[in-house]
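First the structure, which I've put down as structure tokens, then a few questions once you've had a look.
Heads up, one of the protein chains got dropped from this complex, but the rest are sitting where they should.
Residue numbering begins at 1 within each chain, and the chains themselves are lettered A and B in the order written.
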Amino acid sequence: MSGNPQYTLAELAERFGLEAHGDPATSVDGVGTLATATPNQFTFLSNPKYTSQLADSQAGIVVLNADALPLRRGAALVAKDPYVAYAKIAALFERHADAPHGIHVSAVVAPSARVHPTASVGPCCVIEDGAVIEEGVVLGPHCAIGPGCVVGANSRLVGRVTLVIRVTLGKRVLIHPGAVIGADGFGIAFDRDRWVKLPQLGGVRIGDDCEIGANTTIDRGALEDTVLEEDVRLDNQIQIAHNVHIGAHTAMAGCSAVAGSAKIGRYCLIGGNAGILGHLELADRVTITAKSLVTASIREPGEYSSGSPLQENRLWRRNAARMKHLDEYARRLAALEKDKGQ
Amino acid sequence: MSGNPQYTLAELAERFGLEAHGDPATSVDGVGTLATATPNQFTFLSNPKYTSQLADSQAGIVVLNADALPLRRGAALVAKDPYVAYAKIAALFERHADAPHGIHVSAVVAPSARVHPTASVGPCCVIEDGAVIEEGVVLGPHCAIGPGCVVGANSRLVGRVTLVIRVTLGKRVLIHPGAVIGADGFGIAFDRDRWVKLPQLGGVRIGDDCEIGANTTIDRGALEDTVLEEDVRLDNQIQIAHNVHIGAHTAMAGCSAVAGSAKIGRYCLIGGNAGILGHLELADRVTITAKSLVTASIREPGEYSSGSPLQENRLWRRNAARMKHLDEYARRLAALEKDKGQ
Partner (left out) sequence: MSGNPQYTLAELAERFGLEAHGDPATSVDGVGTLATATPNQFTFLSNPKYTSQLADSQAGIVVLNADALPLRRGAALVAKDPYVAYAKIAALFERHADAPHGIHVSAVVAPSARVHPTASVGPCCVIEDGAVIEEGVVLGPHCAIGPGCVVGANSRLVGRVTLVIRVTLGKRVLIHPGAVIGADGFGIAFDRDRWVKLPQLGGVRIGDDCEIGANTTIDRGALEDTVLEEDVRLDNQIQIAHNVHIGAHTAMAGCSAVAGSAKIGRYCLIGGNAGILGHLELADRVTITAKSLVTASIREPGEYSSGSPLQENRLWRRNAARMKHLDEYARRLAALEKDKGQ
């Protein structure tokens, strides 16, 4: 981390509107954890379970909330939400290699594509007919931008991202390697004895500030578009089927999946490996816990779950065998109660 | 959609053997939904829940079944299965950019590979020793065709598809980006204190007319081949382990998985994120609902499920805690019944 930029306590306080305590000239040039940060590093305390580490932390500057301040001996910044403040400050220490402007000699760009002169097109990228790469875009190695696709200003496709066809990305979209946006939706109809494929004539529209994880897939719509509104955050290996609509600021954890034409509200939180069946609607501010399956629309905000608890296999086997007879048990229970009542 | 081909009601009726109603000269050059289609677009009514939109639809032509015909004011085509008829007609309006014949200058083709002159090999493709690319094949950008692999006539690998080794594709196979076919099966043996790898000496055989979704993986066999019979349809992010055998016309939804050496019948339907354990057999015409886990062979056609229902987290927690004691409850219930009987 040597050669990093340096920031003083005073500078950070002013830049992020935080209250400073301690020597204003204290300076940091990197980030660490409470336990590992050195005197020239910056860290944060957000989760109360780490409060015990605060007194001994060697970190040069700690961002924390007012309650924790008395326990801190060195320089500190007080924030209402130390985690958010940390996120913003730590971004100062993230260094992307400056992508060179222009098109790498090994990239293949169709004559009808438009690449802004401030954009960077990496090695072995392929940009097809009529695609548009706007200002400040960075395409890492092995990206493929299909016919007519648009990559909005200052978006970054880290590498090996495929936009198949009729995909439009907003501004500042970040996509990680292996993601496939705009592949055919899974539309098939059964014709007597075999499958007939439904052409997938729609596209995909991704709003500003969305992030899309590694190896995540977002299919294009059958007739209308698959849509992610602004600031949607998708982790790795998520599957978004055709004609799904995801509201702004919704975040989905890894390996979750949404089936065709489902509509997810705004500010929803979808847990890891959760599933949402097709054609359902989820209201705004719905939370689904990990590995749950949503089989009906959800009209009210709140937290929802399915699944059974983990046990030692020996015990779980016994209980699971009983699950097959719950209906019978409930009837027998009711019969006993009826008998008693008589 | 301008510049699209135009079709009249009379032409469509004849071409697809459907009964026409209305002005035979009514023409369409694109596709929309019942709600959005314009007078020069074609649409369909299949799901009864949209019947209420029929009377007001501005679509130039609607394909529907005989029951719905009286509600339609404009031109219509009557089909026994309007969804299948729609699939076939809509395909007329799907335009793939004509792939140029021949090998892109940036592709790397081994001297011993055979590429048919009518095939199209896209930018940055890599074709290794002894691979065969048959007539009419289209390889989009970034495909890698490993040693000795065969891509059957008129197959299309949309882009960034990897066939690792000993993979044979039938005719008209369609594979979406990110799919990996023929990687090592996951075969390891525990030798005292560490793992020993089992060499994966088999291959993969994919039948005619199969479709394989984005980022789906199909491993090659350990000794014999992993096999998909004809017309198998796999959605995105599906995992097919080594030596699996999938019968013709089976369709699997996104994120489902089949463990090693399982044998799935013909005309099966596997729901999203469903799992099938290794070495099991599923009969023909078995349906597995989403997120279910199959832990024993299934000998009879039918629909099968596992899982627990979604509830508000607060309620779910209470019920889930009880699942850990089902065996005990069942015993206590039986004890009460016995007492009563005495």
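One rule holds in what follows: a residue touches a chain if its C-beta (ideal position, glycine included) is under 8 Å from a C-beta of that chain, and two chains touch if they have at least 3 such contacts.
Keep in mind the model is a prediction, meaning the values are calculated, not measured.
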Which residue of A:Ala214, A:Val227 or A:Ile298 touches the chain not shown here: A:Ala214
Touching residue (missing chain; options A:Ala13, A:Val62, A:Val158 or A:Ile188): A:Val158
Missing-chain contacts mapped onto chain B: 106, 108, 124, 126, 128-129, 142, 144, 146-147, 160, 162, 164, 178, 180, 183-184, 186-191, 193-201, 215, 217, 219, 223-224, 237, 239, 241, 255, 257, 259, 273, 275, 277, 287, 289, 292-296, 302-309, 311, 315, 318-319, 321-323, 325-326, 329, 332-333, 336, 339
Chain A, residues in touch with the chain not shown (by the definition above): 31-33, 36, 81, 83-84, 86-88, 90-91, 93-94, 97, 104, 106, 122-124, 140-142, 158-160, 174, 176-178, 209, 211, 213-215, 231, 233, 235-237, 249, 251, 253-255, 272-273, 290-291, 307-314, 316-317, 320-321, 323-327, 329-330, 333, 336-337, 340
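Following the convention adopted for this analysis, only the chains that are shown with their structure count from here on.
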Euclidean distance of C-alpha centroids - chain A vs chain B, Å: 26
